[in-house]
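Removed: one protein chain of the complex. Kept in place: all other protein chains.
Per-chain numbering from 1; labels A and B assigned in written order.
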Amino acid sequence: MTTTTETYRPPPLPSLFATTTPPPTLLTQGAEAHLYKTVFLDASTPAALKIRPSKPYRHPILDRRLTRQRVLHEARCLVKLIREGVNVPAVLAMDWEGQNGESGQGGSWILMEWIDGAPVRVALERWEAWLAKNKGLAEQNTPQYQEGTTRVRDLLRRVGQTVGALHKAGVIHGDLTTSNLMLRPWKADAEVALEAGECPSVDGDIVLIDFGLAGQSASDEDRAVDLYVLERAFGSTHPRTEPLFPEVLQGYRESYKGAAGALKKLEEVRMRGRKRSMLG
Amino acid sequence: MIAIGLESSANKVGVGIILHPDNGDTPQVLANVRHTYVAPPGEGFLPKDTARHHRYWVVKLVKKALQEARVSVKDVDCICYTKGPGMGAPLQSAAITARMLSLLWSKELVGVNHCVGHIEMGRAVTGALNPVVLYVSGGNTQVIAYSSQRYRIFGETLDMAVGNCLDRFARTLRISNDPAPGYNIEQLAKKGKRLVDLPYTVKGMDISMSGILAAIDSLAVSYGLDREAKEGEGDDVPTLDAEGNPNPTRADLCFSLQETVYSMLVEITERAMAHVGSKQVLIVGGVGCNERLQEMMGIMARDRGGSVFATDERYCIDNGIMIAQAGLLAYKAGFRTPLSESTCTQRFRTDDVFVGWRD
């Protein structure tokens, strides 16, 4: 009793973007949304296009309700955060109706400000690769190594501060990983060639992205779970940087008044984990 | 090698006998027999009555299975039983029987996690190699993916199992529990057309059912459907409200409940697939028999360029053969349950099992 099927075809773009030249380039394809790189207003302004395609497995009424609800929810969070001065991409334009609801084509979309740089994940991977390649420098605790570590500590503080600013604004991200934290370089030409032995740059502002699972909450529990998810992501993705994770919490602690409560709750969440026991 | 499996964690008592050919060929089901305790309409199965039913049937089923399999006791290598999770009193029926047989026949025991039993049988029957598993039954709702010798739970229900929610709504509508409340809801839902608004409660990869049940129950009450259907009263013929507009029918409510809840299941399954990069889904557990759920999952998998694997009611619904299958895999990997530890437990997480038989 199996059904196997033909090869994958991405859903058609909403008609507004179907004739865009050059066509938007697909960056990532999640379960819920497809992220494209495209432009906005003129060809020289890059933008991110997040499309929530309609889901043909769902009843059309339910599908329209959910896609609309979610795309609006995400946009509202972003707009609120921009107003509060938190580093997130701005909403440039959106369409929550999908087009011609009946056809089921396309789905809802948000055009967002393009964030330069790379995810923090990439920056940390580079740093960890550098560490692995230059074991000697670490063992001898050379000035390069010390400087590199200081810079990474500083990066982690900025991560903590940015998450703090987010929570201060009353928003929970819901999916904090180092892939959803962008490092927007301070200098436009961050990709400078590295001198031998010099560790890669981790300079830049932290910008939070992907608010698909975000919610509004100011409870210590929700904030703590947000931090816990990030901590776990560090553990699994950046084992060599994990020992420095307390820097994130320190940056967080200093960023707003309610931080202490959330950090206290974090200890509880760590103890119990996400595990629940269950009845059969 | 041959294993006998005993299952009694809920309202079914089942005995299965499986053969793993020495040459490594695919496992053969030699026998798979079962008996179901059916509660009267409007009632759930109570642990005490269910356990009594299982005790009455279990020996008969063991004899029947051995007969069907045409194997004698000396051919059996080990005795596998459901250790948990499940309802306490019913679970004990299989555990006690297994212990007795172990002493009587001098065979070793293997305690099996019920959920792992479903997964391993599903894999064996469908040939799905490394699927994301949706395990959805009266007692469990989990999205599972295998990683470094554990079946890891990616998402699950935060309160009530999906099957439990359907069963309870069947009770509200006083639908028959024969052959199963969920089956009867599915048949009614086929006649439903109108989608009523229900809460849709997906939280990341987890879901919550209690708000949905409360909402649909109160709808049933407000349309006067929380009673046995009257003679000659169609399930899909609407009553009219004060302004003469049709009210949702029993069929519409069943339809809406299925559409909403199954959408949630497909959504969290898709999220897990995207997360682990898998293109296969395996649906196991009693609710996995539902054709609409299978259809929706199939559309999702197709759009991801993947495929869905499901089993029929012989394996979807609780059975003894799946316990024999998972137990024999563990037995061959060296796992034993000493008599002194051959207990059963209501709580037993899928990810507590060390999966020594997979890479």
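Everything that follows uses one rule, which is that a contact is a pair of C-beta atoms (placed from the backbone, for glycine too) under 8 Å apart; a residue touches a chain by one contact, two chains touch by 3 or more.
Basically, contacts and distances are computed from a predicted model.
Between the names "Glycosylphosphatidylinositol anchor biosynthesis", "EKC/KEOPS complex subunit CGI121", "E2 ubiquitin-conjugating enzyme" or "28S ribosomal protein S22, mitochondrial", the one given in UniProt for the chain missing from this structure view is "EKC/KEOPS complex subunit CGI121". For the chain that is not shown, the touched chains among those present are A, taking the whole complex. Set against the missing chain, the residues A:Leu35, A:Leu78, A:Met182 or A:Ala259 yield one that touches it, A:Leu78. Checked against the full complex, the candidates A:Leu16, A:Ala218, A:Leu244 or A:Leu263 give a single residue touching the omitted chain, namely A:Leu16. Touch with the hidden chain on the side of chain A covers residues 15-17, 19-20, 38-43, 45, 72, 75-76, 78-79, 82-83, 85, 90-97, 99-100, 110, 113.
To be clear about the criterion, only the chains that are shown with their structure count from here on.
With centres defined as mean CA coordinates, chain B is found 36 Å away from chain A.
Within the complex formed with chain B, the residues of chain A that make contact are 1-8, 11, 29-32, 55-59, 61-62, 65-66, 174-175, 213, 275-280. The part of chain B that touches chain A in the complex is made up of residues 9-10, 84-87, 91, 114, 126-128, 139-140, 156, 158, 195, 197, 200, 204, 259-260, 263, 266-267, 270-271, 273-275, 295-312, 346-349.
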